[in-house]
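Input: a single structure, listed below in structure tokens.
A single protein chain has been removed from this complex, and every other one stays in its place.
For clarity, chains are labelled A and B in written order, and residue numbers in each chain start from 1.
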Amino acid sequence: MSGTAGTAGNTGAPRSAALTTSGWRRIIRDQPLIPLVVLLAALIALLEVAKPGIVSGNWVATTVRAAIPLAILAACQTLSMLTGGIDLSVGAVASMAAFLMATLATGQGPIVALAVAFAAALVAGLVNGVGIGLFKVHPLIMTLGMSLVVLGLMSVYGLLMVRSGTLIPDQILWLGSGISLGFVPNSLVVFVPIAALIVVGLRRSGYGRLLFAVGDNAVAARLAGTRVWQVLLALYILSAVLAAVAGILITGVANTATVSLVEQSVLPSVAAAVIGGTSIMGGRGGYAGTIVGALILTVLTTLLTVLEMPEAVRQVLFGAIIVAVAAAYTRVTGEG
Amino acid sequence: MSSGEATVPRDRAEIVALAGSWARRNVWTLGLLGLLVVFFAVTRILQPNYGPAAIQGLAIAILPIAFAAVAQAVVVISGGIDLSVGSMMALASVTSAVLMKDQGDLFGVAVVVGVLLLGLVVGAINGALVVVTKVPDIVVTLAMSFVWAGTALLILNTPGGGAAPWLMAIISGPLGTPWLPKAMVVLAVLVAVVWIPLRRSTLGLSLYALGSSPLAAFRSGVAVGPTKIIAYTLTGFFSALGGLALTATGGVGAPVPGSYTLQSVAAIVLGGVSLAGGRGGVLGPIIAVIVLALVRTDLFFAGVDPNWSTAIQGAILIGVVMFGSLVAMRRVRV
Partner (left out) sequence: MIDVGSDLLLSATDVAKHYGAVVALRSASLAVRPGEVHALMGANGAGKSTLVKILTGGVRPDHGEILVRGKPFAAHSPSEARRGGIVSVYQEPALIPDLDVRSNLRLTQSPVDATRHWLAELGIPDLDLTDIVRDLPLASLRIIDLARALAIEPDVLMLDEMTAALPANLTERVLEVIGRQKGTDRSVIFISHRLIEIAAVCDRATVLREGSTVGVVDVSAGSEDRIVGLMLGDIARGGPVEPADSSARAARAADAVPRLTTRNLTVGTKLSDVSFDLYPGEVLGVVALEGQGQDELFDVLSGSERPSGGDLLVDGAAVSFRHPADAIRAGLVYVPADRAEALLMQRSVRENIALPFTTPFGAWGPIDVREERRKVDKAIATLQIDTRAASEVRRLSGGNQQKVTIARWVAGGVRTMLCFDPTRGIDIGTKQQIYQLLRDLAAAGAAVLLYTSELKEIQLACDRAIVIFGGRIVAEIAVVDADEATLLRAAYDLRPEELMPDEVASAAVAVEATETSPAGPA
């Protein structure tokens, strides 16, 4: 693999020239957070220039509030991408959880409603995990199929429940859209523990290590004794549960629940993870970058709205950014 | 789709032998054909009035998704995947609708040719990005699906524009017998005209070779990069046909991609195209599209809520893929 000489002391020498001419490469490779934060700051500055006075405490709060559900969905992508997979069913599962919760809350109360919502997400994740881990179905196909199933089932369920209507419990509204002290979104109560758990867990838990191991080299992971299917099964269950959390937060922000509420956030969630430096090939990335990626996309959306760009431009730009960023990471990290 | 035999069969025995070998090799497609017959029978039982008019309706309804399935089949056979098929269809649809609105027939023909060229270009861009950036095809085409969908929205924000009357006319109504819808003939002719010569050419073989084993293909002299780009270009072309079909069937341009990408993947998997590449054809996916449409129809006639059909379609997709990989795992073990 590596072309460096075997003898000690020689390791750095042949490369140093290449590194000085492309120091930025090393920065992006080793410290991807730095350029991302710089980019975020630049976008905020641009926004302030475009519409002076927009950046304020309240703006920060609403931006963070909007970014949190996206960041949680992007956590699903980050974790699955670390293993070389992807979870395109997060939109359907999140919508399902939100919709179940909202329809059941009218009759059964919020506790039962939440329990059913999470149980349903768990089942969806379990099926994904079985398909991907045990049957070795490609994650893309499995999760796409799952999103069709969930969407269809929810449409049927929606017609059955059309009389009962939906209700977003006050606690969920408070959690989703409330802002305390003028600049602290309440959803941080949910997000901070989740984010901390993921960031720390990826580094300091056996399971986190195995996610990287499976994505980096599944053969090596297996030879070292990892039962890969267990890791994948747990992963897609975890992903579905996280998606449910995001879905419920989104109903709290939007104050409505429909069967396809979150569908439009699926591709941005992939984009956030890719921008954050997680490789879809697996084994490389982390959640901190993804959070910044979600913030970047949220600020970019605001910027485009301020500039009165149509939704279409946002889509084109998102797509172009994903390709460009992924290509840049491939170039920087694929040097061998 | 023949097996690529160049020689003309001479006697009956030879024809039987050829048919036998074709059948042996296309068990999956034949099974699907059987399934199709079963579903038609079921439909007739559920709804004795199901006749030529309904079949024409069905043929028109499946036209866009059938092209989408063919588009997806080509790229998957060559070992890739294209998640921007639906978006490319939307782009082609709005472009044709905007240009054709209130224009003459001749201009309409020019527009159709132009949109097909656009499809080639868009597909080639996808392919070139996959080859040049070395980013996984899933990521590139997922991202490009944003780009093409956004472009489509820029051209036309809401459904609108118009279709040339001749374009709508060539797919509506029967041809000769009332049981043969024109839409079906158009589909068969267009796919056959491109696919059959391709399948028999060295290029067609190269596509299969690339999907089957990139190393063996390279050693057999296949130019890997260019062939891959050509595969995506063809997918762009068939997606453009799908977009034109959208315009023709709806009479307006449809700027929102819908779930055509998803449905195309479902159809090719059900149609016997291996996601690992190298295996399958375009006939299977087209039959699969019809079967899936009939499932929907039958559920409707059976009084089942139409919303079930999406769930059932997903369940079929998952079931088929799981079954397929189970078979593949057994084969590896033996």
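The rule is simple: a residue touches a chain if its C-beta (ideal position, glycine included) is under 8 Å from a C-beta of that chain, and two chains touch if they have at least 3 such contacts.
Remember, predicted model here, so these are calculated numbers, not experimental data.
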Sole contact to the chain not displayed, among B:65, B:167, B:217 or B:291: B:217
Touching residue (missing chain; options A:226, A:260 or A:305): A:226
Touch criterion as defined above, residue of A:106, A:171, A:217 or A:260 at the omitted chain: A:217
Contact footprint on subunit A, counting only the chain that is left out: 1-8, 10-12, 30, 204-207, 209-210, 212-213, 216-217, 219-227, 230, 234, 283-284, 333, 336
For subunit B, residues in touch with the removed chain: 3-5, 21, 25, 202, 205-206, 208-209, 211-213, 215-222, 278-279
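As a convention for this text, only the chains that are shown with their structure count from here on.
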Mean-CA-position distance for subunit B and subunit A (Å): 32
Subunit A contact footprint on subunit B (complex, rising order): 81, 129, 133-136, 138-140, 142-154, 157, 259, 262, 265-266, 269, 275, 305, 307-315, 317-318, 321-322, 325-326, 329
Complex contacts: residues of subunit A adjacent to subunit B: 86, 127, 131, 135-138, 140-142, 144-153, 155-156, 158-159, 267, 270-271, 274, 280-281, 310-323, 326-327, 330, 334
